[in-house]
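One structure is given here, and the rest of the page talks about it.
Every protein chain of the complex appears in place save one, which is left out.
As written, the chain order gives the labels A, B and C, with residue 1 at the start of each chain.
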Amino acid sequence: MDNRFRGVFPPVVTPLTADGQFDEESFTRSINRMIDAGVNGLFVLGSSGEVAFSTDERRHAITEAAVRIIDHRVPLLVGCIDMESQRVIKHAQAAKELGADAIVATAPFYALGGQAEVERHFRLIHEAVDLPLFAYDIPVCVHTKLQADMLVRLGREGVLSGVKDSSNDDVAFRFLADKNEEAGHPLALLTGQEVVVDGAYMAGADGSVPGLANVEATSYVRQWRAYEAGDWLTVRKEQDFTAHLMRIVSAPQNVQGFGAGVGAFKTAMALLGVIKTNQMPEPVLPLKGENVERVASVLREVGLKPVVSADEVSESAHIRGV
Amino acid sequence: MDNRFRGVFPPVVTPLTADGQFDEESFTRSINRMIDAGVNGLFVLGSSGEVAFSTDERRHAITEAAVRIIDHRVPLLVGCIDMESQRVIKHAQAAKELGADAIVATAPFYALGGQAEVERHFRLIHEAVDLPLFAYDIPVCVHTKLQADMLVRLGREGVLSGVKDSSNDDVAFRFLADKNEEAGHPLALLTGQEVVVDGAYMAGADGSVPGLANVEATSYVRQWRAYEAGDWLTVRKEQDFTAHLMRIVSAPQNVQGFGAGVGAFKTAMALLGVIKTNQMPEPVLPLKGENVERVASVLREVGLKPVVSADEVSESAHIRGV
Amino acid sequence: MDNRFRGVFPPVVTPLTADGQFDEESFTRSINRMIDAGVNGLFVLGSSGEVAFSTDERRHAITEAAVRIIDHRVPLLVGCIDMESQRVIKHAQAAKELGADAIVATAPFYALGGQAEVERHFRLIHEAVDLPLFAYDIPVCVHTKLQADMLVRLGREGVLSGVKDSSNDDVAFRFLADKNEEAGHPLALLTGQEVVVDGAYMAGADGSVPGLANVEATSYVRQWRAYEAGDWLTVRKEQDFTAHLMRIVSAPQNVQGFGAGVGAFKTAMALLGVIKTNQMPEPVLPLKGENVERVASVLREVGLKPVVSADEVSESAHIRGV
Partner (left out) sequence: MDNRFRGVFPPVVTPLTADGQFDEESFTRSINRMIDAGVNGLFVLGSSGEVAFSTDERRHAITEAAVRIIDHRVPLLVGCIDMESQRVIKHAQAAKELGADAIVATAPFYALGGQAEVERHFRLIHEAVDLPLFAYDIPVCVHTKLQADMLVRLGREGVLSGVKDSSNDDVAFRFLADKNEEAGHPLALLTGQEVVVDGAYMAGADGSVPGLANVEATSYVRQWRAYEAGDWLTVRKEQDFTAHLMRIVSAPQNVQGFGAGVGAFKTAMALLGVIKTNQMPEPVLPLKGENVERVASVLREVGLKPVVSADEVSESAHIRGV
């Protein structure tokens, strides 16, 4: 496998201004903060990077900015998320032109198919765009689970360079890791979970893609280095810390899905002064009032000090009436 | 409700050339054939119109051609299918500029949310684009079922003009029809099923959107007119015919989903000489060999005579090696 | 097919006393009321007959009472619902001994399997117990959809006598009806839906199993007779009536599933004086207070007059503290 793709690769959250525009200044601050913390790479336009909500123009702006800000300090993976092959390929071609180091694609979605179409889909993307290709296994979004045998086969043939596993199926991940090992480890296996990275390392993961690292990357970096050093106690201790911090996601009441998850990430980042607002992409609304307080409480529980008040964050994003 | 949106509105299949390009000549022939059969409107870029597979350029070409070919003979609905609000709005603006009479949008998909986001999504689209808006209820693709109370509320407020129901939930459709009636019938309710249109009419549907009408529209037109005339025996008799014809979809072996469904439609249309090839959009493969024979057999069973041989259809589409 | 199994076959709700015992007096009244209304048969220990909640002793008591009360006036179907073959066969043997005219079994559930096990399951039951056997297609409970080809094959071979379809998949039901017809109609096809019986009759159903008939059977009987006479206007008119009445099920707030559905049936029956309490089987709680009022309101909307006050019904069932 390509050794550039080992370690902690946070999926970069996309900050917005009060009125919903891409906030490049906050984006720059957040990226630099994560690189300074020692992350091994970055992944833009992932699910938590609001790729589904972003127009092609917005996607272009995000990728272009990421390439410029990162400036080759770490590898940049770019999510090319769309329904079927031709649409994905368009995004992948754009990502390559803009300077991505690797691209990330899911199984096809919306239209129904079988594993044959999934496999052909990855082959078509690889054929069309000469960049390392990661398969993004995220059945909660695309409603197809990628099969380990197919992934390893595509790894061996050089079609896939790695897998970003957000399937929340640790049993399947374990078998994938074993089969990958047996095949000579062609695939870089990155877990997309925040709170069970320790188990994924036990299973043989080559790294992680924790959205929570947007809030606090240093712990994931220490955990990775401890894993590399065989220091399992530290691996576990850091996981305890991030598992507690991850409660920001379940803290908001009466909000579900993306609005709770990425909504809490953005709110925590705004409380910590990393980004200016906790604005969310339409049709999702930003967290307000008590939900912001709840996120702030969790931050304080783990020893992270908000530098912006909950009231300010609560007022930071404009909600349009429709 | 807007009386333009009553009757049979086939979702137009998108013919491709042997090498996968948009085949406007076949598209013209197919559209004219359906209008001549007496359909009340047409719907392009629906699920069976391969919207998920089409790039923005392809979508543009299809809509532009449909507007030109139809030339106001019947109303044209255009599917604006994408993951979240801003992406859908881009498609809707393009459809309006090109001359669509109405637009059709699903619930958001890919990113997870709740009913609040779904409702806000439709309001945002309506606010952004001044065209009649149909909600497309297709949980098999988007994994969210639209709630009847929300639909009727949006109908009463003028946000939605109608619903295209492909939920295969006849109980929910019945309740939707009742609530719509009680609210003064603001919504045009179109069923997206092929073989239970009779039941939908019993329940009070205002029309149908049967993909199978690409193969044979006259039966659906006769059924609709019989329904309008209160002639339930004919409604049922025509349904028996189209239910039998619909077996083309289950005839292919070892193919699933879109490749079987729309694959069979295209194969039947090619056998009947309506379109030139049964080519499918990547990563889906066209039906070949015995599967084409199986479709031809069903056509003959119901008295439709293929004018192109199964061998010719089987050879009509090029499959690229990857 | 066996002509005894045509027409309206209500699944009999099991009335309980205030403290949760089987209330045979109310059961007698309810059964007689339905037979007097003209139903063609009865089905005890179905899902709405609370089979899942009943111990073997309770099941025995219900079947024994039903046989005695009905006294051959109409055929009696008995649900033999359990996880796997040997457990189902025990129930089926008991039902036969007690005098059932037919037995009803679902696909296996709890343990995972495939269609091969499902088919073998029905063959084993048929081999073990010499009574007409109905397959109960209820994926919402057992998470397996019965395949039409298998059902018709088992029908042709004399393993199955009929199907009770509660799959809420009208498209599949239509194909099942067509295939059954083509095979010489070996299976009696009964729809388990309340509000789309008209559509099922259009599709060729041989009858219906509407839980709502416990509240009001005469409308379903009139609908069936109208269908037999080819009077589709009446079929539809009666459906409009029962569809409106069925709103009792969605009327309760903050209750879901069985507690709302059968809870509303029992509450309506208690309001109409058919049964003494609206008690539910543990761990489900009976409807109380405003939810009883909501059910009463729907009854009045369709012209059914409660003869017991909502307050009395609300107080009729004892809730044990745990």
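Note that in this section a residue touches a chain if its C-beta (ideal position, glycine included) is under 8 Å from a C-beta of that chain, and two chains touch if they have at least 3 such contacts.
Owing to the predicted nature of the structure, the values given are computational and were not obtained by experimental measurement.
*Asks:* Name every shown chain in contact with the chain that has been left out of the document.
*Replies:* Result for the missing chain's touching partners among shown chains: A, C.
*Asks:* In the full complex, which of C:T14, C:S47, C:S161 or C:S316 touches the chain missing from this view?
*Replies:* In the complete complex, the chain left out is touched by residue C:S47.
*Asks:* Would you mind spotting which of C:K96, C:H121, C:R222 or C:R236 touches the chain that isn't drawn?
*Replies:* From the options C:K96, C:H121, C:R222 or C:R236, the contact with the absent chain belongs to C:H121.
*Asks:* Since one chain has been left out of the picture, which residues of chain A touch it in the full complex?
*Replies:* Considering the whole complex, chain A reaches the absent chain at 168-171, 174-175, 178, 193-196, 198-200, 202-203, 230, 232-233, 235-236, 239-240, 243-244, 250.
*Asks:* If you put the missing chain back, which residues of chain C would it touch?
*Replies:* Interface residues of chain C facing the absent chain: 47, 50, 52-56, 58, 81, 83-87, 90, 108-114, 116-118, 120-121, 123-124, 127, 140-143, 255-259, 281-285, 322.
Keep in mind that, in the parts below, only the chains that are shown with their structure count from here on.
*Asks:* To bring chain A onto chain C by a C-alpha fit, how many degrees must it turn, rounded to the nearest 5?
*Replies:* 180
*Asks:* Going through chain C residue by residue, note those that touch at least 2 other chains and give them in order.
*Replies:* None at all.
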